[in-house]
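A single protein chain has been omitted; all remaining protein chains appear in their positions.
Entry: chain A
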Amino acid sequence: MDFKRLTIVVGHYGTGKTEVAINYAKFIRESGKEVEIVDLDIVNPYFRSREVRKELFDKWGIRVAGVEEKYMNADVPAISRNIYGALYSKDKYAVFDVGGDDVGATPLGQYRHIIKDQDAEVLFVVNVNRPLTKNVESVIEYLKSIEEAAKIKVTHLVNNTHLSYETTVEDILKGQKVVEEVSKITGIPIKMVTVKRELLNKVPDLGYPIFPIDLYMKTPWDKM
């Protein structure tokens, strides 16, 4: 699977953008590139990529930009200027973990003049088990509102349909049906289908790259 220097991950609130962003950054890192995650999520108070910044850096040398350490848990919609390093770099790769919905995608709009000349990949993450994006119409509605708020065009769709620890292959297939239909209507190609690592062997060939996902956003009892 190919990738661009800048990857921007957007989608409806709670579809799993952060897990996709972290795993995607790891995938880029494993291909030998230097990569950073830019945490642009200013709408979600918990479960953000910044929370695992130490683990990401210690294990793979992936830095998390976008927030300064001492303001990590501040309830303020602020983005650190340290994200400009990723935006303007010539050789360093970056994955932008954007906040949910149009509201969460709004901060991205201010960088559009920098992003537009850079041939970035914009991934729209879909989980049809989220009640507000359960069908083709609602997915397209969210896609359009996010494009408008972020002032950026989605280049690829990602089927990230899951049901947390109860995910089955049926969930993935159900999501795939919707995402394929969205792709047909909008003309936006499907980049990949994400699959929890333990389900990898059970998923049939779908004609799209299968992207294994390891989970990083954990509850205190999951961490035990």
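In the analysis below, a contact is a pair of C-beta atoms (placed from the backbone, for glycine too) under 8 Å apart; a residue touches a chain by one contact, two chains touch by 3 or more; residues count from 1.
Operating definition for what follows: contacts and distances are computed from a predicted model.
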### Chain excluded from display, named as in UniProt, from "Murein hydrolase transporter LrgA", "Ferrous iron transport protein B", "CoxF protein" or "Pyruvate flavodoxin/ferredoxin oxidoreductase domain protein"
"Pyruvate flavodoxin/ferredoxin oxidoreductase domain protein"
### Task
Identify the residue among A:7, A:49, A:106 or A:127 that touches the chain left out of the display.
A:127
## Note on the structure
Absent-chain interface residues of chain A come out as 14, 44-47, 73, 75, 127, 129-131, 134, 162-166, 219-221, 224
